[in-house]
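Data block below; observations after.
A protein chain is absent from this complex, but the other protein chains hold their places.
We just call them A, B and C in the order they show up, numbering each chain from 1.
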């Protein structure tokens, strides 16, 4: 790449998982409306056809009205081709298929273990990690060989374990993981400001928060809007909506019954623990003891959120495939709109085009002193020209330390054991997961079944 | 006190809980057979009569054959009288009566929560802490006033929370907590050496161990006898006895069905986690997820240990009271025998009469880098003349970090909230305890009932 | 204060040292051109007349063309009056007079100890600290009473010791220290980019740096402009100018012989140590062993910088007093121009009007892991709405650790001893200062003389 005339040219981005129908399009859109950089995005996907379709879709964007920068897209046949000499690497893959995810999410139901998402924590998250970690191992090794100086942005779940794998395999990697769950909570705080204080038109980014925790089990220890400490405001809001939940009108239109969320889990955790739980309720619930919010379907309903069945994801994929065809054929026009994701802003900041402070997932260098050094945590970090430094976040508050330290440690354990191909070690983490309100012997049966269900992706362990 | 002719004289010991029928007698016996020190033990107890009886019993010891040093015993009416100018303070109290303990242990059974001991962890341990912490607050304040330079040895449970309270209230206190559970595991390793290797007559103290964890959930990361690494020996032993358990002949005589233990929990934890769990199975079980070893009475039986009903303790107390009367009246002769406790050896070491390295409960200065600084932990420490320094123990091994960090944090939380008289904060710890496999609303009902049952001792919270 | 319509009103700023002729005017100017806030600045100074003059000067600004916000200025008679309810506190005082500074700087010359500035490090810095620390003690106590929630910006030297005093006296204080020396080095890097690479019109703020060290002995471990790593550029620059120094044309006009600097010290330190020394050469020299750059006047000349005699400062003060009169009388027009200082931008960021990442002096929370926790260090920090968090800076590089750790520790020692009124303790730091290439007995004589010279301000130590 090169910089001149207030603009970067010839940036090379490798997109691993570049056949994606969804994330990739959003990223293309965000790139297109960003004036001060352009270059080429290399799309790599195990589904080469999908990548090729995205190549064509991407290359069509430059002709759309409102497009401000000319990016080229190129599908490539090998990961290394994509990575070679890359300035940035995006990783957004689905480890396995929705069939595997179906096992992850629904097999545990035999033991009355319900999971609202099943991609991060709990038995589903661990099995997904088993598939994902070897893939990230390979990616990390390839990055080491092909583009050791590239900045690497991961969007894949289980986030914490993916990022940890990258750093274990290639400690000098410049990687971080991005997730928009905290943004959702900032938006809820915007709602609270309007609902309680009558303050309108506050922007999400103007809610300044201090973030601690691990991905999808993030907590805010401070939230401020201009001169207003939001904690007392949110307390009032929480008391108001703790019984019936808070559902925004606009959300209802978009949402469906499988993603519904009335913020009651979030509110309950806040009222009990004093810090603001800052992820979707479906995620938060999966990090808490299994008897709290996910005991059974009635409990889930009572807490006003939903279990997302993988069947829905399969159906949704169909729709996205159809849309892909239409975009590919030109039947549907690609529309430019900002996604609200920060990936492109982070890239700009790393290129020195404006500082950015936001939350990311990176190893703990001491930004959270009472979690183990090296564990991947989510806190604010400071993006500047070719640098990403964590912002000191402070200790996990004592009240929530027991909840967070155990899952932080569990995820560390899974990564290490998976890298050592030690399934028994992984099982130890699995058995002690907060969701696992069953005996060790039942846990073992469940684990073995889940491994067997997804064994096609787990050959390296045997 | 003063030192001369290789001997200390006029040592002043304050014994808080000095009416004890059991611990106190053992301590008296250990003092009597120690040649190089003598002085006065001031016995304070809320049951003054009991202290007076022990005064007489203690003062009779000097005439027993085998007594090597002349200690005086004196019952006093106030705690301050006992503490004033003390060189050493022993704290060994029962917080409340066995009626309160009955509530601690058995009330949770309504929710199918079984506790094998109920004095350290779990709902019972937390309620006991609620009673104990204000008592230790007062003791710490009195020590600060009356004998700030004294060494303070605590034997009371819940150990971790008692010691933490002392340090929170009087940070300069020279206090530590002692517990013999690790010794029991060292003895088991002696058995393993004999059973597997045919090595006989090994002394417990010659098993050198590295200890990490919190009291009653202690783990050995290293165990060595002379040139033998005991880990592979213990592994063989564990494999041999994992199904049917290991019960020593001599133990059977002593034990009764309420204290039985076949080491199967300990063995299971070792085989799964790779470090040696080092406390009695009844204690270990209470720190693990409730569904593992304490799910129901059948599970307990299957794992070869027992629930100790408080009714048994009440009966046992009767017997000890009877024995107290007999010792007091002279009907029974006081017998001198070493208890195997290390209290007197620790005192000697602190007086400069010989270095001692053994495990104790003190704040974390960094001896366990991956637990929070300041949290009370159990590791080896080095006792020398007027100094007690922790020995670097290393990180909690990753595999057991999730199990230990959560209970370590929970206990920190209980102490802080109890000192702030914040019952809601205590409840948060209570609800997240590993034993609590119930919903938050049920947890609240149980908590309220347990508080109500013991409210006579909890007035300061209202 | 209150926020509305994208603007803050009624902000209350306390300016301690508000009679200043120089800093205060610059600050007034920066406030005036900032659109989104206004309020009142309370000027407190031991020289009330000076404050009153600044009141009039300040209140005249609103009528100047280009003034964008209406600030009121009000001189007050007591520090507490200024502080009461303040939102922000500026501290910019001269501890003592230039007579005391004359002793600080020139008395050591009797022992061939030359100081180029004498306000931060070395014997002069320590004596100045002796006067300043009790003043800051009082300020901190008043802030605790009058405006505990205010943000406090210190500009006074010795910076590190001033900020440390504030935190020692009132640990919850929200204080930080600002210094523009790093900016000067960023400008030098701008020059290097132009000189070596031909890149023009780079802005100082676009040089992104990672800062470690203590104030006036700050070092850059990373410097980046867009996609350019500046280290190799600066190395080329350093090799080019190491013999004859680098003097910018524009600087020559402004500078006089007492402030001259040819960057040779900075270049020498870089070439030897590999990190970029990032303060003026006159400051850097004072933190290095006395025989390096300040051995005698010839050595100073050889290294291309100057000793600033206090007589010059006295003359300069005369000129500033004259200018003050002219501004006061209206003979001279107050001119609005940006100072390049960041104080007003920091205030804006703390009000939530835009994030800012810049270098400041605050306690070490772990942002520099190999310096003691709690020591005041200079690193980047992140300013956001009502929050200031250090950015992780990493270890002091091994090569410069010996140079920095000793002065960091020395300053900690001076503050503690000064707060305890322990002059012997301060002397220990004094004797071991890098500049002190003399025997301990000579050091004592010098110390006593310097104390005696300034005893009017040191009564609290006797």
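Quick note on the criterion: a residue touches a chain if its C-beta (ideal position, glycine included) is under 8 Å from a C-beta of that chain, and two chains touch if they have at least 3 such contacts.
Note that the structure is a prediction, hence the values are computed from the model and not measured.
> Just list which of the chains on display the missing one touches.
Within the full complex, the chain left out of view touches B, C.
> Could you tell me which of B:40, B:191 or B:224 touches the chain that is not displayed?
Hidden-chain contact among the options goes to B:224.
> Out of B:206, B:338 or B:456, which is the one that touches the chain we can't see?
Considering the complete complex, B:206 is the one touching the chain left out.
> Give me the chain C residues in contact with the hidden chain, please.
268, 272-273, 289-292, 295, 299, 369-370, 372-373, 395, 398-399, 401-403, 405-407, 409-410, 412-413, 416, 424-425, 428-429, 431-432, 436-440
> Pick out the residues on chain B that sit against the missing chain.
These residues of chain B touch the chain that is not shown: 1-3, 8, 206, 208, 210, 222, 224-229, 351-353, 355, 357, 365-367, 369, 380, 382, 384-387, 389-394.
Just so it is clear, only the chains that are shown with their structure count from here on.
> Specify the contact topology among the chains shown, as one of line, ring, star, complete or other.
line
> Which integer distance in Å separates the CA centroid of chain B from that of chain C?
55
> Can you list the residues of chain B that touch 2 or more other chains?
Residues of chain B touching two or more partner chains: there are none.
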